[in-house]
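Of the protein chains in this complex, one is absent; all others appear in place.
Moving on, here comes subunit A:
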């Protein structure tokens, strides 16, 4: 029997090919040398006879000498748009356990029967009065997720339909944690370096969304998923929409209360990416403190907490404030001086100055003062020590999403309908007792 390594026809052919290649190379080299020599000879000739007319004919001659390259095969860009087919039936998946129920629908962990891969299923609630056919929010969520493919945005695999025509289920990748539940179970908040990794991923997703004209409109820790490898992804685009043309009226009933920007609370109907940046600031603070920083009981309480934390709006730092629809009913002490400033610096004592600067800019009550997602990514905070922790070094945590049903609830995103107004609310009490507080705070450095 011939050995595997013995020469056979294939090897011979290969040898022949190599030999040919070598010869070809040699030939090319020789040609080049010849061409060079010819060129050098011509140059010498030209130097000896510096007639301009000669040079032209010379050029023409040299073009004839060099063999013309055959026209290169041009490859054209080919766009891949995919195809389409009808929705598969939900029976292709078996549910493993329920994860969560929210205003938008039910989320469960499931396994695809044919492949065994584990996914998250989101069944859309179709319960509202069927005045407009298929719910526009669900339609927007699906179309936006189909277009928004980014490493920090949860990916939508497909949409399933059930036996009942109104049953619609989204198949998405499964991630082990959401930030809210994870933080609740952690004894200590994330380390500064870990917070930077999380915040950076979150901001890059936001930058992608905003540059693709998408507003998320419901950023909060329970909508942010985290894999066991430290990979963060934004989920739940039920409130998301494309940025409409300027001056279009938008609903103010967006974003869960604790993450809602003050201009939304004050009833603006023209807003843009700044409202997502405010939510980002709230999440940043929440990561630092391990609990939501602005837990208002209702719209008025939320607004008062915002002003208490970030300072009162003045004519100087927010000139447009009094033109907002709900601002007229508010009684805000004007010119209350230094005592009305924010307390962000004192509330986050362990944050570096650069970090505090970023947090304060994100939590500017005036939307115009908030940085864009790209500006945040460029911020010194991500470059100073400690550096963002590499994702491979991220700690792992036991996954709760598989084991038990969630019990605690944070407020849901607002329902569609009439927005509550704000009439005659007195905010003058917020800072009423601040002097006493400070006096009673115990240890204080006194500068004489």
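Keep in mind that, in the parts below, a residue touches a chain if its C-beta (ideal position, glycine included) is under 8 Å from a C-beta of that chain, and two chains touch if they have at least 3 such contacts; residues count from 1.
In the analysis below, contacts and distances are computed from a predicted model.
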Choosing from "Cytochrome b-c1 complex subunit 2, mitochondrial", "Coatomer subunit epsilon", "Cyclin domain-containing protein" or "Cytosolic Fe-S cluster assembly factor NUBP1 homolog", the absent chain's UniProt record names it "Cyclin domain-containing protein"
Who touches the missing chain here, A:158, A:173 or A:375? A:158
Option from A:125, A:140 or A:400 whose C-beta touches the chain left out: A:140
Missing-chain contacts on subunit A, rising order, are 74, 76-87, 130, 132-134, 136, 139-140, 142-143, 146-147, 149-150, 158-159, 161, 165-166, 168, 244-245, 248
